[in-house]
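The next block holds one structure in the form of C-alpha cells; read it before the comments.
A single protein chain has been removed from this complex, and every other one stays in its place.
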Amino acid sequence: MNAFRLLRKYISMLFQSAMEYRASFWLTAAGHSIISFTSCISLLLMFERFGQLEGWTMWEVLLCTGAVQTAFPLAECFGRGFDTFRQLVRTGGLDTLLLRPRNIFLQIFGWRMDFTRIGRFLQGCFVMVLAVSHLPSLWFPAKLGVLALMVLSGAAIFTGVFILGAALCFWTVEGLEVVNILTYGGQEISKYPFDIYKKPYLVFFTGIIPYACSFYWPLLWLTGRSGSAWCILAPVLGLLFLIPACCIFKLGVRHYTSTGS
Amino acid sequence: MKMYFSLFRMKLIAGMQYRAAAWAGIAAQFFWGFMVIMIYEAFYRSSSAGNLPMDFDQVCRYVWLQQAFLHLFNLWNRDNELLEMITSGTVSYELCRPLELFPFWYARLLGQRLAGTVLRCVPVLMIASLLPGAYRMTLPPSVPHALLFLAALTVAMLLATAINMFVYILTFKLMNAGGATLIVSAFSEFLSGSLIAIPFMPKALQYVLYVLPFRYTADFPFRFYTGNIPMTEGLWSLAAAVGWLAVLYLLGAVLMKRALRTAVLQGG
Partner (left out) sequence: MSGISKTFRVVQRGQGLRGAAGALFHREYREIRALRNVSFDVPDGALVGMIGPNGAGKSTCVKVMAGILVPSSGTCEIMGYVPWRDRARYVGHLGVVFGQRTQLWWDVPVRDSFELLRDIYRVPEDRHRRTRERYTDLLDLGDLLDRPLRQLSLGQRMRCELAASLLHEPKILFLDEPTIGLDAVSKQAVRTFIREINRDDGVTVILTTHDTADLEALADRILLLGHGQLLYDGTLEGLRARYDTDRTLTVRFTGNAGDVTPPGCTLISSGEGMLVYRIASDTVPSAIAQLAGALSLTDVRVEEKPVDEVIATLYRDLRIQ
C-alpha cells in the first residue's frame, strides 16, 4: 500500500514542520478551541434559560454538538489542502503537483495539514464524553460504535465539501461565500438536531449535502427515538458523499489543464 | 482625507467586480439569519414560561440587523496584509512615510468595513422587510429612536474598529499573527452578544457584560432598534459608548506607538 505509506510520510513531514513553531502552534490551537468553547457555552446558557428544546434534553443536544465539534476539526486538519486550495492554484503550486507521477488527491492532502485543530478536536471529544456520561442508554458498544461512525462520516462529508469548494476554484475566482455557508454554516446547523428546523432544511441536508445523515438520523436511533435501520445506514451514505465530490474535482482538473490558470 | 476616500472607493470597486460573490454573500447572510432564527424559534416553542426577556419578533429583528451589518461590527476581522506587514517587518517602510501609523491603519480598516457593508446591508434589510409574519424586518418605533439608532450605529462601528486595532497591537508584541489574536477575538465576540443575545444570559453574567465595552458593538444598537431598550437608557448607553470609544482609541494609539518604538529598536 504505497499510497498509505506516502500519506504517513506526508503527515510526519508536515507535523515536523508545524513543530518548528511550537509556541505559535499551541497558542493557535488554544485559540481555535476557545471558539468552540464559547459556542458550547452559548448552548448551555440557552438551555439554562429555556430548559428544553422541542423534546430534546440538553445532554442529547450536547451529544450532537460534541459529535459535530469532533468531526469538523478532523476535516479541517486533514483537508486543509483543499480548504486553502485557491492559494495552491494562485502560486502555481498545482502545476508542480501535476508534474509528479502520483494521485493528485493524495498530493493535495499531503500538501497541507492544520494540526492546530487538535484543540477543537479534544474539546469536541470532551463534550461527547460528558454527554455520554449523562446518557446511560448509550453505554453499549454498539451504540458507541455508531457514535464513532457518526463522527467519521461527518468528517468525510466536511472533507467532501472542502473538495467541492476547491473544485469551484477551477471555474471561478469567486464563490468563497457559498463554500463558507456549507462548511461553517453546515457545522453550526448540524449542532442542533435537524427536526427543530423547517422541513426543507432537513431535506437539503439529507439529500444534497448529507450532514443530517451523519448527525441527525443516527442520533434518533441512539436516543431511542427511532428503531429504523435507515438511521444506522445513513452515516454510511454520508461516507459515500466523497465519491461525487472527487469526481467533480477531477472534472475541474481537466478544465484546468485545458484552459490554463 | 482624500486619501482615505480613495481607499474606500478602491475597496468598493474591488467588491463590485466579483458579482457572484456579492449575491452569494447576501445569500449567505440569509442562510445564517434563518438558521439562528429557527433555533430561537424552536426554543421559544419549547418554553412554557411567559417571562422571556425579548419578544420573538424583536429577536428576529436583532438577527437581521446582525446579518446586515456583519462586516461593520464584527470583532474577528483580520487584515492579512497588515498582519503580514507586521510579522515580516516590512511595516518599517510604512514608518518612512509622513503619516501616523495608528490613524492610518484605523482609517484603512474603517474603510474596509464600510465598503464591505454598503453592498450588503441595503439588500439584506430590504429583502428581510418583505418576509412574512414575525420574521419581518420593521422600522424602529419612532423617529427619535431611528436617529439615536444611527448615532449608536456610528459609534459602534468606530468602537469595533478601535477594539479590533488591539489585535494588531498584540501582533506587534508577540510577532505572531496566530493564537493570541484568535483567543481575543473569540472572547470579544461572545461578550458582545453576537453569539447569543445578552438578555438570555444569566443575570450575573449580564452585570459583567454591561460593564465591558463589547456590548456597544452589537447588543446595544440592535436591541435599541427593536425597542427592547427604552429611550432614556439608550441615551445613557450612547454616552457610555462614546466614553469607551475615546478611552480605547487613545489607549490603542499610545500602545501602538510604544510597540512601534520597540519594534524599530529591534530592527523590524
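For clarity, chains are labelled A and B in written order, and residue numbers in each chain start from 1.
Everything below uses one rule, namely that a residue touches a chain if its C-beta (ideal position, glycine included) is under 8 Å from a C-beta of that chain, and two chains touch if they have at least 3 such contacts.
What you are looking at is a predicted structure, and each value in this text was computed from that prediction instead of being measured.
**Q** Please give every residue of chain A in contact with the chain that is not shown.
**A** Given the touch definition above, chain A has residues 2, 5-6, 9-10, 13, 16-17, 20, 91-93, 95-96, 98-102, 107, 257-260 touching the missing chain.
Definition applied: only the chains that are shown with their structure count from here on.
**Q** Between chain A and chain B, what's the gap in Å when you average each chain's C-alpha atoms?
**A** 28
**Q** Where on chain A is chain B touching in the complex?
**A** 23-24, 26-32, 34-35, 37-39, 41-42, 45-46, 48-55, 116, 172-178, 180-181, 185, 188-189, 192, 196-198, 201
**Q** Once bound in the complex, which stretches of chain B touch chain A?
**A** 18-21, 24-25, 27-28, 31-32, 35, 38-39, 42-47, 176, 178-183, 185-187, 189-190, 195-196, 200-202, 205
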